[in-house]
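Note that this complex is displayed minus one protein chain, with the remaining chains in position.
And now, subunit A:
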Amino acid sequence: MSQKKLPIDYTLLFLLFGLFSFGLLAIYSGSGQYAADDPTYFIKRQLVFIVIGLIAMMVVAFVDFELLEKWTWLFYLAGIMMLLAVEVIGIERNGSQRWLDFRFIELQPSEFMKIFLVMHISALLAKAGKYRLGFKESLFVTFKIFAYTAIPLYLILNQPDLGTTLMILFSVVGLILISSLSLKIIAIIIGTGLLGLGTVIYLFLYQIEFLETHVPSHQLARIYGWLDPQGHSQGFGYQLQQALLGIGSGQLSGSGYTDGYQVQSGRIPEAHTDFIFAVIGEEFGFIGTSLLVIFFFLLIYRIITIAFQANSLFGVYLCIGVIGLLTFQIFQNIGMTIGLMPITGLALPFVSYGGSALLTNMLAIGLVTSVHLRTKTYMFGNEESIE
């Protein structure tokens, strides 16, 4: 890699800038209800976060990711320590204890943990090699992966933060699926997953008392609201119903910038953070939303391309882990505002207002960039390639 060039992948950067623009526009419009005194308060801060994020991305990209492979356990350990710290001295907000206060900035360790875990599991899988493993070996690796995953997941679920928990689970399962583990193991994992989902649906439909006594009521309420927004229009169903109405009323071309009735009248809560997609949907219409989704898709596509080209198995897994994290966030966040998924507190990557999430997503892009910059293209294939 040339020392004169900035450690940047310009395709990724272009896509990110597109997403940032969406974000800044929507934050300005959506934060109106919270920032009467200074309408630029939130975008000014978000710009600062973006700059910090870009720097963080470049710093990570500058580092040779292959050097990290042996030390992923250290990051993993640090992440666990931070999660434990949250458990003890974390700040509680809206009933969840997720934040650590560092005076100048409040960090959400679960955000970092998800990257550290992806790194660590990528390293584990890379060590297993690129060739298909036998059942016994697979079983052993799978067991290790689940053991490493279970600890942080328990701590995060306990905060409680269901959204992040599911995101990590999605990413880890994604990694397992593309790995060299035996098909039998994968069949078992998918089978277990489907069985679990089936059980939950069964319980929900026929054994609701069991769920009511074993699931926190606020999570259950979100599911109710998701299944029947009209019937629960006072609670979580209300947010969803208002968001749906707003997005729907955007129709093809939207109601015009800062002219979204639902957004500007404050009927959509958290319009600059979790529900930012509703702003875009209402004010920019289907054209805006599909453009945004395409930007996201191109971002994922670009990362997949990087993974395909990568010479290092660890690099491939890193890319897939990041894709897993991003895809889940995107699908979950957009899905919840348009009634496909229940409501959780996950932000829309690179678009929603907020420093912690942006920073970690930029770190993730930094890792991907690092993989890309260290991929050597050979004219005639090579030993290192995954092919």
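Assume contacts are C-beta pairs under 8 Å (C-beta built on N, C-alpha and C of every residue); 3 or more make two chains touch, one makes a residue touch a chain; residues count from 1.
In this section, contacts and distances are computed from a predicted model.
Per its UniProt entry, the chain excluded from the display bears the name "serine-type D-Ala-D-Ala carboxypeptidase", taken from "histidine kinase", "serine-type D-Ala-D-Ala carboxypeptidase", "C-type cytochrome biogenesis protein CcsB" or "Nitrite reductase (NADH) large subunit". Contact with the chain not shown here comes from a single listed residue; of A:145, A:185, A:244 or A:318, that residue is A:244.
Mapped onto subunit A, the footprint of the missing chain covers residues 36-37, 130-132, 134, 174, 177-180, 244-252, 261-262, 281, 285-286, 289-290, 293, 296-297, 300-301, 304, 307-308, 313, 316, 320, 323, 327, 330-331, 334-335, 338-340, 386-387.
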